[in-house]
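Left out: one protein chain. Kept in place: all the others.
Showing chain A:
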């Protein structure tokens, strides 16, 4: 909400600039979004009087105007506005001036005719389309007749005011008005403020004979109307229009403008009905009935909901209560009798109605947050008084009251000890009392005890903690010291799971993978891919887009999306890992379970190509090497085995392995199926995904010291031909099992399957290392063991030793 600096200063004697005032409000009260002075950046924009005008000889719409801009000689200005006329006072941008949008105006020729500047519309000098009065929307603006030619227009149009845009938090409904802001500022600056007290002259007949209200006070705790007759509809005076457009509202006519002005000043939304359009003299406040419809002021039709509160006459709804009036009873140029409504509506209903009908109005915003329930009559009286003054209205005698439930003021007990204990300060009773009193609260003190009575307008203050905030902010947060909590010591340490997750990240980064954080919300299609276990999908009820509509059930597709993003930007080498959660849901439950996973994806080359290093496209074994190294780092207790898996539809059937720890499947690795890669628009990509929670939960090995033998090791190489379907794992297992007590390690050093070996066979070669930790090994012992293994390989795997 824009609040006017000049308007504030009419009531409060402040010796601060608008910028300083805004800063103070932000530090003490509510956030300030901006401070703007509409005239800033504009210059040489003055009042001009159109002495005479004639049609441009070469144009069907341009006029050549003789304009008095306060100089000795009138200026000649060409103008194309349809509403230009002789005798008007207009806005003139002189040669050398600057208008809205930082546009510079120069002396120019228009179709051959000199133009000494430009006659401007309000939009052209920076006004928003939304606030320009309708009659000037498509043309130039006409200034009041008493404006002096040559005088700058800024003061007349209120552009020399500073507008402070308050971002009012939901609790501070009271700040959505001048009066509320003034009361807060009075406390902040510790200065007295006197607000206007309306004095309405009732000169008409008794309202009771003209209007009867029937109100459900559960929907509207207060509902009041005044009636003003003999209204003359016309534009509002300049000062009122300025107030409105500076607050971001469009001036319409004196009646509507008065209701808006009172809302700005008191925070109480009002609505003006054309009384003569009522069907009968009875007005009802009720919920809408099934099938009822309403056309609102903005000419939109609404199907009403049975929880909408409506204002109705004896026939039909005439307003959506607290949100927007109906078109059928709207104020028009022919209106002569106005019924003004001032009410309090139940906030939840208003909030729902505004949401349901997409009608978030100034009124609904205030009713949602709660208006000053002690100030309804004042606002109504002030409006009636203004209609008397500005529209020659005759205020009918009395107020029609349909409901009148005013809440009791909150009475809150508090102790000074508590105030200081929570704020960490040492405030005196005098100080605390003074702060509360400047806010308009009543304070009774007895010893350490305060009893605080809160005015009804502050509907955000209910409990002692609310008072603490008032005391703290007015006292000033800057004056609060900065300390750290004392009290009993606590231990700050990561859990074993948290340590393992950190170790996981460090391990994978050490292996060359960059950490990615991808979106957990994805498409249904992607959510269902690369599943490690069966699961139902979990869908958002109202997603923002199909791309982020379903909770992921795998980590890999997110990484493939990342690779696709990189690939599309010509980044070819991508090596990523991600640690995060997947969401599995059992049929019949609403809430998925969350499981920690870790996944990696590599495309292109892992080792960067360089002048001394050829590019080597990533392959299965590189990624397997990472997984092996990672699992070694995590030290899970139990054998890790890799078992071919040809059945994952998204994976290459011949290049995918399940990863088993102690026979328990914890994940998989391999190449993404080429058709899937194509769908993601990426090249050959190798991935792995592991159930990190399973790794966390598994027993681990401890680090242990192993004596480094002083005795030399002996190595023997063995090369063999085996059938193609014999795996490395079979060979190694056999060697390890039959290798004897001194066998330390078996290392594969060559695999060959080509022209030099018979069809259906492959050659494998291993280095076997033998060592006795306590003595020097003798060749004989090694030879014996080696021969034994050689025979076993021949017997059990049909190996041909070469």
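Operating definition for what follows: a residue touches a chain if its C-beta (ideal position, glycine included) is under 8 Å from a C-beta of that chain, and two chains touch if they have at least 3 such contacts; residues count from 1.
In the analysis below, contacts and distances are computed from a predicted model.
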Request  = Tell me the UniProt name of the left-out chain, picking from "Transmembrane protein (Alph_Pro_TM)", "Phenylalanine--tRNA ligase alpha subunit", "Putative ABC transporter ATP-binding protein YvrA" or "NADH-quinone oxidoreductase subunit J".
outcome  = "Phenylalanine--tRNA ligase alpha subunit"
Inquiry  = Using the touch definition from the top, which of A:236, A:433, A:523 or A:538 touches the missing chain?
reply    = A:538
Remark   = Answer key for A:198, A:440 or A:512 versus the chain not shown reads A:512
Request  = Would you indicate which residue among A:102, A:194, A:334 or A:490 is in contact with the undisplayed chain?
outcome  = A:490
Task = For the chain that's not shown, point to the residue among A:575, A:731 or A:782 touching it.
result = A:575
Ask   = For chain A, which residues touch the unseen chain?
value = 23, 26-31, 34, 169-172, 347-348, 351-352, 368-369, 421-425, 463, 465-466, 468-469, 472-473, 477-478, 480-495, 498, 502, 505, 508-521, 538-545, 548, 551, 562, 565-566, 569, 571, 573-577, 580-581, 583, 590-592, 594, 606-608, 610-613
